[in-house]
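The complex appears here minus one protein chain, its other protein chains still in place.
Every chain is named by a letter (A, B and C) in the order it is written, and numbering of its residues begins at 1.
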Amino acid sequence: MWEEKNKKLYRAFEFKDFREAFAFMTKVALIAEKMDHHPYWTNVYNKVEIFLSTHDAGDIVTTKDEAMAKAIDKLL
Amino acid sequence: MWEEKNKKLYRAFEFKDFREAFAFMTKVALIAEKMDHHPYWTNVYNKVEIFLSTHDAGDIVTTKDEAMAKAIDKLL
Amino acid sequence: MWEEKNKKLYRAFEFKDFREAFAFMTKVALIAEKMDHHPYWTNVYNKVEIFLSTHDAGDIVTTKDEAMAKAIDKLL
Partner (left out) sequence: MWEEKNKKLYRAFEFKDFREAFAFMTKVALIAEKMDHHPYWTNVYNKVEIFLSTHDAGDIVTTKDEAMAKAIDKLL
C-alpha cells in the first residue's frame, strides 16, 4: 500500500470521521516520538497522508522509514 | 457494561497497550469538549476508567451522562 | 499573521520540538471538532501549517474560518 514517490514512502489513509483520523494520528505520534523519526503528514477531516524519508541521510528512503511504515501498518 | 456507583456512571476499559488506550482517550476528549461535559477518568498503561456525573446538577447521573456513555460506547 | 493564499487563510507555526507541535495540534483538534470545522494542515517535527477554508461555501474563506483563526491564535 505504501509507494515510493519523489524519494519518499507515501501512503494515504481514510477513516470514518475526524475523531478516528486524529486518534490514528495520536498513535502515529507516539510511535514517531519513540523512534525519534517524525513524518511529514497532512490531514483534512477523515483523510491522512503520510510521507516518510530520512532527513539525516539526505532525504531519501532508508530502513528507518521502512520500519516506521511497518509499525504504522500494524495500527490498522 | 456501565454501572451506577456512588452516584456516578462507571465503566472500565482495557486495551492492547498504552497507545490504543491513549488513542481512545483522545477520542473521548474530542467528544467531551464537543458536549462540554468532561469526565473524571483514570489511566494506567492499557487501562482506562471513566466516571460520569453532572456537576451542575449536584454531582448526580443525568441524561447528559447517559448520552455521553452511549457516545463512548459507539467508539468501541 | 494569517494571510489569504489561493482562497485559503494560511498560517505557519513553529515550536520547540515535536511534542510541543503535537500538543498544539491536539488543542486545534479539540477546537475543530467543537466548531465542526476541520482544517487542512501539515506537520513535520516542530512545524505546523494550517489552511482554512469553508468547503460548504465552495472552498472560500468565510467568517467561520476567521472565527477559527482567532480561536487558534488564542492558544499561543
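Miscellaneous remarks
Convention: a contact is a pair of C-beta atoms (placed from the backbone, for glycine too) under 8 Å apart; a residue touches a chain by one contact, two chains touch by 3 or more.
Remember, predicted model here, so these are calculated numbers, not experimental data.
Counted over the whole complex, the shown chains touched by the missing one are A, B, C.
Summary of contacts with the chain left out: across C:2, C:22 or C:51, the touching residue is C:22. For chain C, the residues in touch with the chain missing from this view are 18-20, 22-24, 26-27, 30-31, 75. By the touch definition given at the top, chain A reaches the unshown chain through residues 26, 29-30, 33-34.
As for the chain not pictured, it touches chain B at residues 18-19, 22, 25-26, 29, 32-33, 38-45.
One rule holds for everything that comes next: only the chains that are shown with their structure count from here on.
Spacing of chain B relative to chain C, judged by their CA centroids, is 28 angstrom. Of all residues in chain B, those touching 2 or more other chains are 26, 30, listed in ascending order.
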